[in-house]
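Just one protein chain is left out here, and the rest sit where they should.
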Amino acid sequence: MTKLVYFAWVRERIGKGEEEIDLPAAVKTGADLLRHLKTRGEEYAHALEHEKVICIAVDQEHVEHDETIAGAREIALFPPMTGG
Amino acid sequence: MTKLVYFAWVRERIGKGEEEIDLPAAVKTGADLLRHLKTRGEEYAHALEHEKVICIAVDQEHVEHDETIAGAREIALFPPMTGG
Amino acid sequence: MAGGVPAPVVVRVQREDFDAAAETARLTAGSAAAGAVVTFTGLCRDEGGRLSALELEHYPGMAEAEIGRICRTAVERFSLLGIAAIHRVGKIAPGGNIVLVVALAPHRHAAFDGASFVMDYLKTSAPFWKKEHFADGSQGGWVDAKDSDDRAREKWS
Partner (left out) sequence: MAGGVPAPVVVRVQREDFDAAAETARLTAGSAAAGAVVTFTGLCRDEGGRLSALELEHYPGMAEAEIGRICRTAVERFSLLGIAAIHRVGKIAPGGNIVLVVALAPHRHAAFDGASFVMDYLKTSAPFWKKEHFADGSQGGWVDAKDSDDRAREKWS
């Protein structure tokens, strides 16, 4: 099981802040994960529609979409950051 | 009569902070003034030895050495500034 | 760094307000080599009276970790004598404080660069999100990220 956490409008569109899911073995990168999640329902398809703008963090560090997510305990998906 | 004011090591070398003097008609620019003052004694010659580094202000505004000092009420001579 | 003492790095994410003067005093105390302190305070604008509040969401844990990484990079890159970065979360009214960065250095350019660098990175890589609430009671949207912030960060690389 991998813990997924969502923030801001990604959280609002998916309708929850976190969940634990079993990732298929074929899901190896961040991009794979986004494509997989979009098959889980309309709310995911809507939240992750514009894949390029979604930021991914593995165990609280930024990763690019083509980087591996192997061994991740916690994966976060969120929109571009607007702090400061 | 024109009021001359001196600061920092220019003041220390000339030995006074201010004085009033009659400027000869031939003294038209800041550079003329420095050359004239250097004829007034060793202390002036020492203070104004390196003419290029001396800053000149006329009525509390910076002027270049080749600018006119005509009509000045107060002329200040001082070393490069080191505030801040 | 005098005597090889590591430069202090203070990072906090909090709901309550911060005291810029107290944070600055704490950071400068005992740093006899410091000649320059630059503080940046980010405030909630009222957007011409339309805004009633900003709501700041963050990713607990990663927000602190990311700001810490940015601050340590700044200390190394600009040879800072100390840095503090404090970011508020929750609802903030117009005029209220959002973020504080304090950079301490021997000379002014390092202090200015250090604070500016931390802000430019914090804007684009620390996991915080702003949602607007409007004075007319309407629910505002999430604030969009700005291209100008990305460009500001890129000038450091």
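The chains carry the letters A, B and C, assigned in the order they are written, with residues numbered from 1 in each.
In this section, a residue touches a chain if its C-beta (ideal position, glycine included) is under 8 Å from a C-beta of that chain, and two chains touch if they have at least 3 such contacts.
All of these numbers come straight from a predicted model, not from anything done at the bench.
One chain is not displayed; in the complete assembly it touches the shown chains B, C. Among C:V13, C:A34 or C:A74, only C:A34 touches the chain that is left out of the view.
The chain not shown here touches subunit C at positions 2, 19-21, 24, 28, 32-46, 48-49, 94-95, 106, 108-109, 111-112, 115-116, 119, 152.
In the full complex, subunit B contacts the hidden chain through residues 5, 7-9, 55, 57, 60-62, 76, 78-84.
Operating definition for what follows: only the chains that are shown with their structure count from here on.
The distance from the centre of subunit A to the centre of subunit C, with each centre set as the mean of the Cα atoms, comes to 26 Å. A separation of 72 Å divides the Cα centre of subunit A from that of subunit B. Annotation: 48 Å between the Cα-based centres of subunit B and subunit C.
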